[in-house]
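A short worksheet on the structure shown next.
Moving on, here comes chain A:
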Amino acid sequence: MPGASALRQRPDAVLTPRDATAALKAAIGTGVRAQDPSASTAATPVLAIEHVSLAFGGVTALADINLDVWPGEIHAVIGPNGAGKSSLLNVVTGLYQPDRGRVRHGGRPFAHVPTARLARLGVARTFQNLSLFKGLTVLDNIVMGLSAEVRSSFLGQIFGVPAAAREERRHRAAAGEIVEFLHLTEVADRTAGGLPYGIQKRVELGRALVAKPKLLLLDEPMAGMTLTEKRELTGFIRTARDTYGTSIVLIEHDIGVVMGLSDRVAVLDYGRKIADGTPDEVQADQAVIDAYLGVAHDVDVGGGI
Partner candidate 1 sequence: MATPVRNTLLVTPERLGVLLLLIVAYGVIPVIGTGYLFDAILTPFLALSLAAVGLNILTGYAGQVSLGSAAFLAVGAFAAFNFNLRVPGLPFVVSIVLAGLTAAAIGIVFGLPSLRLRGFYLAVSTLAAQFFVQWALTKFSWFSNDNPSGVIDAPPLTLAGFAFTGPIGRYLFSLTIVVVITFAVTRLIRSQTGRNFVAVRDHETAARVIGVPVLGTKLVAFGISSFIIGVAGVLWAFAYLRTVETGGFNIDRSFQILFIIIIGGLASLRGAFLGAAFIVVFPLILSRTGAALFGGVFDSGVLEMSQRIGIGALIILFLILEPRGLSALVDRVWDWVRPRRAAALGGATPRSFFIRKLQPKGRT
Partner candidate 2 sequence: MSYLKHLKSAVIASAIAVGFALPAAADEQYFPLQSYRVGPYAAGGTGFFGGFIDYLNLINIRDGGVNGVKLTWSEGETQYEVEKGVEVYERLKNNPGVAAWNPLSVGIAYAMIDRITQDKVPLITVNHGRTDSTDGRVFPYVFPLLLNPYSETSGIVNYIAGKLGGQDKLKGKKIVVLYHGSPYGKETIPIYKLLADKYGFEVQQIEVPHPGNEQQSQWLEIRRAKPDYVVLRGWGVMNPVALKTAQKVGYPVDHIVGNVWSNSEEDVIPAGDAAKGYVAITTQASGEQYPVVQEIVKTVYGAGKGNLEDKKRIGSVYHNLGIVNGILNVEAIRIAQGKFGHRTLTGDEVRWGFEHLQLDAKRVEELGAKGLFHSINVTWKNHEGDGYVTFQQWDGAKWNVVSDWIAPDWALLRPIIEKSAAAYAAEKGIKPRTSEEAPVTTN
């Protein structure tokens, strides 16, 4: 792991300004994190992908991928369209079963990750295409992020037994905090389906964050956003990591965002991992330049809409 500790020392990227709240929270977060980098390295990775291969009817999507994500780390995965990035996330979340290899969540190995238990394993994700529950309000969408913690039965909910009512209040309060954090107060009571794209993306982040996951998987969270929206979202992501100590796997086409935000960057090409290191290392890697960076500028167009 040559890059890991080196990365820790790297100052915050200058790319995006942060607002006051975020700065405050970041200060707390970085403080905790920066104190003992060696402790982090000693711990098990939050996510370990071990020799994962996946093919669809003869077409290789992933070939012998290995990837570790350490606590508190923002780890980007980049690559041209069709390189296998989304397939990788789908393997990690159990939507696909790999043909070979294992995925470890917090040290527990899975040949096929049980999607239904993902949230209880402390994993949350967003999707490339919008995956909000369009018929629910913004607040309700975010409350849904706590689904895995619901204990009350539907009868309890209908008849409003105290435990169910308490649970509902607790979850609403937690969602309320996220709403404030993501500056969604204005739209909290509106139906998600009718909101602008950028806001929906933010709501989706909120839904993933509300459970304070150990590992957050973001699949092209910036796709189709304006520059301002991207900056804003970058700030949110970083703050989230800093506040909750969440490890983040980020799939993103915008190289500027990736390089500024990530601690480490893995590069996929035709299902193989061709590089994994600090942004600087990756940017200097000849294989990456050949395979990917040369075409980077036209990848971003309409990527994930």
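Note that in this section a contact is a pair of C-beta atoms (placed from the backbone, for glycine too) under 8 Å apart; a residue touches a chain by one contact, two chains touch by 3 or more; residues count from 1.
Behind the choice of candidates: all candidates are chains of the complex that A comes from, given by their letters.
The structure presented is a predicted model; accordingly, all values stated were derived computationally and were not measured.
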- Every option in 1 or 2 belongs to the complex, but the one touching chain A is number 1
- Note on the structure: Note: in the complex, chain A contacts candidate 1 through residues 86-87, 90, 93, 95, 115-120, 124-125, 127-129, 131-137, 139-140, 143-145, 147-150, 152, 154, 157-158, 160, 164, 167-168, 171-173, 175-176, 179-180, 184-185, 188-195, 207-208, 211, 219, 305
